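Left out: one protein chain. Kept in place: all the others.
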Amino acid sequence: MALLDVKKLGISFGGLRAVDEFSIKIEKGELYGLIGPNGAGKTTVFNLLTGVYKPTDGSIVLDGVDITGKNTIQINHAGIARTFQNIRLFNNLSVIDNVKVGLHNKYKYSAATGVFRLPKFFRTERKMDKKALELLKVFDLENEAYLPASGLPYGKQRKLEIARALATDPKLLLLDEPAAGMNPNETAELMNTIKAVRDEFDMTVLLIEHDMSLVSGICEKLSVLNFGQLLCQGKTGEVLSNPEVITAYLGE
Amino acid sequence: MKKKIKPMTKKSFITYGLVLIAFVAVEILISTGNISSMLKGLLVPICVYSILAVSLNLTVGILGELSLGQAGFMCIGAYSSAIFSNMVKETITEPMIRFPLAILVGGIFAALFGIIIGIPVLRLRGDYLAIVTLAFGEIIKNVFAALYIGYDSAGLHISLKSQGDLGLAPDGKMIINGALGISGTPNDSTFEIAAVILFITLIIAYNFVNSRTGRAVMSIRDNRIAAESVGLNITKYKLMTFALTAFLAGVAGVLYSHNFYSLQASKFDYNLSILVLVFVVLGGIGNIRGSVIAAIILTMLPELLRSINNYRMLMYAIVLIVMMICTSNETIRSFFVRNIEKFKGLFKKNKAQSDVVKEGE
Partner (left out) sequence: MAFLETLINGISLGSIYAVIALGYTLVYGIAKMLNFAHGDVIMVGGYAVFTAMVTWNWSPWLAMLFAIVVCTLLGITIEKVAYKPLRKASSLSVLITAIGVSYFLQNMALLIFKEKPKVFTSVVNIPKISLFDGKVVIKGETTAAIITSVVIVVALSIFINHTQKGRAMLAVSEDKDAAQLMGINVNSTISLTFAIGSGLAAVAGMLLCSSYPTLTNTTGAMPGIKAFVAAVFGGIGSIPGAMIGGILIGVIEILGRAYISPQLADAIVFAVLILVLMIKPTGILGKKINEKV
């Protein structure tokens, strides 16, 4: 059974059909790419999958659980975490606290425990620190742990967003243009990181990307969106050599 | 292994230390008789305003929302506790038992109202929250000013019209007398108790900010959409913070009402909410210690310098405008930051430390 099984997903904004009959099956452990020209509806698909928008039709099943129409918070609890195209960090918090917010629902103590500094507070905080530093280490961010997130260079901010998403212990990780704004060196490094995340955390990843070197380098399968509809779907090599895809990208 | 002290812990302990030193200094002045009666009369209000400022700073700095209803929550705390104390003052004669109970009553009632008002408004954009809390403060003030409550052998009588309308029996007693308010509240607020409550307020505030809950609240402030994406229940945390700040404002109200023989609702007006906002802005939004220092200085200043009294409110207005433009306009702010860094650089060789993030700022 596929980890993510999306059937005929669609949404209309007023009269505009932004996404139509979008179906996708992602197996556990796959690195899957979602590509397409600007305005094809890729981010809208992410927003549908994470409950930012309610789909007008279709269904989303994650690991056997129907999550269609659930809100963002419920969907995160169900096991989908994401990053954003325009980075959204908690800018005034430290790097490590950004990750600890991600750990919020996995390591719990009550507000009163925190205010009265009961033993459980210290115990849990220690565990959270340890776990957060482990995660930061994967992304080579442990030296910046106590700096404000807004002070990080661009590439590291993107990585921190991934670390924060992973902290929620998701089954599926959605990355929205993780390489946007990066130079070729940074992109190459990011590719390794994403692969490492998949391998170390046994993670399933769906990513939106424009950088073809990244897509062809790490994605095993691809779906191509054009004008809100699926153009084609399959193994990376096959999809990229499909003449229809080439036309969509390069124009007639 | 050397234990790392986190910046937040260090900061809170400096604040505790400063408050403790100030407290001891005042106690010495009192015991040696070196304090003017005017200043002595300001001691409880200083604590009250400091607690209010800390409470509002949690709303503005940590939650990132502006509440103009702090006076309203304070009013609820003041009235509910004054009613409580007036009703039990013959049965519980020991102030050390009666007053802590009154504090709980005032705080809890204010927190309840915080939740009631918070549920509809915390979903809204910031500007609306400010207006609704302002409206709420006015409603509270107006309702209490129009409220007549008395009791006699037949039980409790309530009216919104006049004292005569209550129809009290000759043995009856007034509890709330409309715009004249409540009188006869036992003077249980002493400087010592007020200082202890301020100290506890600071501990609660710092511990709250530097905990799992505080982190969640600040992440919502910084980026609501990202906070939702990692599964935080936005409404729950906003409401929790709002209730806590209402509780603290209510406790400040209890200290206030038990410091005076009589209490009128008209005291809890819009100007009071603005005054507290001035403390917060001047002390630095998100800076808890700054709020306390600003509250202390601005409460004492007009009393020490009578000549500026006429210009006091105008100065407050200018403080709000100038502080906001200086801290929020990028050009002006970076100008200040650059020069302050230069200034600091002259004294500090090891600058790496100052780059460490300051939480809640």
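A and B label the chains in the order they appear, each numbered from 1.
One rule holds in what follows: a residue touches a chain if its C-beta (ideal position, glycine included) is under 8 Å from a C-beta of that chain, and two chains touch if they have at least 3 such contacts.
Please read all numbers here as calculations on a predicted model, not as lab measurements.
Within the whole complex, the absent chain has one touching residue among B:29, B:88 or B:131, and that is B:131. Considering the whole complex, the residue from B:218, B:277 or B:295 that touches the absent chain is B:277. Across B:10, B:161 or B:338, the residue that sits in touch with the chain not pictured is B:161. In the full complex, subunit B touches the omitted chain through residues 60, 64-66, 68, 117, 120-121, 123-128, 130-132, 134-136, 138-139, 142-143, 145-146, 160-161, 225, 270, 274, 277, 281, 310-311, 313-314, 316-321, 324-325, 327-330, 332.
The rule is simple: only the chains that are shown with their structure count from here on.
Centre to centre, using the average C-alpha position, subunit A and subunit B are separated by 42 Å.
Residues 50, 52, 71-73, 76-77, 81-82, 84, 88-94, 97-98, 100-102, 104-105, 107-109, 111, 113-117, 121, 124-125, 128, 146-148, 151, 164-165, 167-168 of subunit A are the ones touching subunit B in the complex.
Residues of subunit B touching subunit A in their complex: 7, 204, 207-208, 211-216, 218-219, 221-223, 225-234, 240, 355-357, 359, 361.
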